[in-house]
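Heads up, the thing below is written out as structure tokens.
The other protein chains are all here in position, but one chain of the complex has been omitted.
Entry: chain A
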Amino acid sequence: MASLHHANVVKGATVLMVGAGGIGCELLKTLALSGFQDIHIIDMDTIEVSNLNRQFLFRQSHVGQSKAKVARDAVLRFRPHISITPYHANVKDSNFNVDFFKQFSVVLNGLDNLDARRHVNRLCLAAEVPLVESGTTGFLGQVTVHVKGKTECYECQPKPAPKTYPVCTITSTPSKFVHCIVWAKDLLFAKFFGDKNQENDLNVRSSDASNSSEHAEDVFERRNNEDIEQYGRRIYDHVFGYNIEVALSNEETWKNCTRPKPIYSGDVLPENLNHQNGNVDKSRATDDLSSVSSMASLGLKNPQDVWSLTENSRVFLESLKLFFASREKEIGNLSFDKDDQLAVEFVTAAANIRAASFGIPLHSLFEAKGIAGNIVHAVATTNAIVAGLIVIEAIKVLERDTDNYRMTYCLEHPSRKMLLMPVEPFEPNKSCCVCSKSPLSLEINTHRSKLRDFVEKIVKAKLGMNFPLIMHESKLLYEVGDDLEDDMIANYTANLEKVLSELPSSVTGGTMLTVEDLQQEFTCNIYIKHREEFDEEKEPDGMVLSGWTRAPDKKDDNKSVGNGGSTSKASPTEAQKAVELDEISEGTEISGKKRKRPEVSTNETNNHNEVQKVDVVDDEDDELVMLDHWDTDNKKKRLQ
């Protein structure tokens, strides 16, 4: 390290960085200081205020500009003579193809989402370019090395699907604050301000129960000449009062749960609010999204405060009022955005009122925003450390120093005295469908599932393909591309609506389908098994992919661990948690599973984590920490 002999490999290298965010800023700086002279950097994002606490290449004046471009300019100020090529673009764009990737000596990821990571992994495999992958959350971080044929690829260890909650937990039996947030955001907010025509369980529930569909149908419609406060109170009483009463009448539900208590606006608020708050309707009406705030008009200052039930009720009615007064045009096509202050206020208040009803502790707007917006915990120091580790691995990769490749975990609590723990990389997983071309099998009802279901739920969601092509033997069933003939497109569109068994080349039990992404140069064979019935709660997709993806029973395990994170008996060790860390990352796009991590880490208390899975090879001079091979490791995880 740091000697003359690697100065040459560093100078001669052409490096691709994907991501110019938290890790990216640190990485670009450290690469430039370390002597790299030809760096390309892709990032589609623009700079936001909440980036500035750690993405040190950016200033307030850069807000709204391209991260990749501003980062380049900032680094050129202290290293003017190197070449940095920025791309303000999505790494999934079709021009970043295998040929593009082939020009690089190594690819370094500082990404914030699973999809893009998987995409880059495939391109690196196809282009045979080594990949150094990274992720951080809070004080935890990790860096891994992926070299085709030498080490496992990014997808050798299956990534857990995004956490979903059973519908009935959200609609009827919430037990945690996050359930109330999901209800407030995905059901209530969507019902009020989103597309009215969309199916919504909030409605289904109430109509189911009351059996008077007429009543439920238009309850969310504002009646002609209805005063906005009246309207708000009517909705309030319906959602937090009436709906709960209806639910309570079904005794079956409450056998093992605490019974919620209905809340009516009259119980918590005086009859007429308007006079108390003065006239806020018009005074604050402005087009600026961020300036309309019910907290401001109610004089609530600190987003860290936990509001009382009364305060939450006021915020609920006030946000509703402000939406109708200042942003009426948007109603009907809004979707929740964590940067939309009024939306966050509405969701916080609604979630808290529901939480109060179910005896769940209330939370501050700051906390609620974090949960609703999947906001990742991030600090500059971890990103800086991880960037340093990435450069060290990148240099080893350039030197082809295969024996010394390491994956490194940054821990919050030391394990065997170590805060930075290097581990030998795993070998490629022979059953990995991405790097070992191992086939998958899919249980599906071939008489009921349409090709569209297969494309959306499997090809896109599970296999992460962008431009898929589906073949049965030599027959093309489906294809996405820019240069297709009109009749082909019509043909494929028709196929999408057909059930599998009725496709031009019938797909039934025993069929082998070939799915290919031309951009990723990734092909996958899927063996079809016909199955009649699926469990709606456990297998909501109505199909089960196995072989490489985690088996569905694992999801149940996750649920049972869910309550409070580390309350299960087999509390995960720091290293185990770190092993799972690649799902968590800088940035905002995270799956539900990722969100679980910060909970675990803040509850983490065990100061002497013994790393059960870690064996130390106790050689006199150079001890080496090794984790079990991935498949035994997987078994252990499943056993817990």
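Methods note: a contact is a pair of C-beta atoms (placed from the backbone, for glycine too) under 8 Å apart; a residue touches a chain by one contact, two chains touch by 3 or more; residues count from 1.
Following the convention adopted for this analysis, contacts and distances are computed from a predicted model.
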So one subunit is absent here. Using its UniProt record, which name fits best from "[RNA-polymerase]-subunit kinase", "Ubiquitin-like 1-activating enzyme E1A", "Anaphase-promoting complex subunit 11" or "2-methoxy-6-polyprenyl-1,4-benzoquinol methylase, mitochondrial"? "Ubiquitin-like 1-activating enzyme E1A"
Given A:His377, A:Lys460 or A:Lys498, the one touching the chain that is not displayed: A:His377
Using the document's definition of touch, tell me which of A:His413, A:Lys498 or A:Lys529 contacts the absent chain. A:His413
By the contact criterion defined above, which parts of chain A meet the unshown chain? Give residue numbers in ascending order. 1-3, 26, 29-30, 32-34, 49-50, 52-54, 56, 59-60, 77-78, 80, 138-139, 301-304, 366, 370, 375-385, 387-389, 391-392, 406, 408, 412-414, 417-422, 564, 566-567, 598, 602-607, 621-622
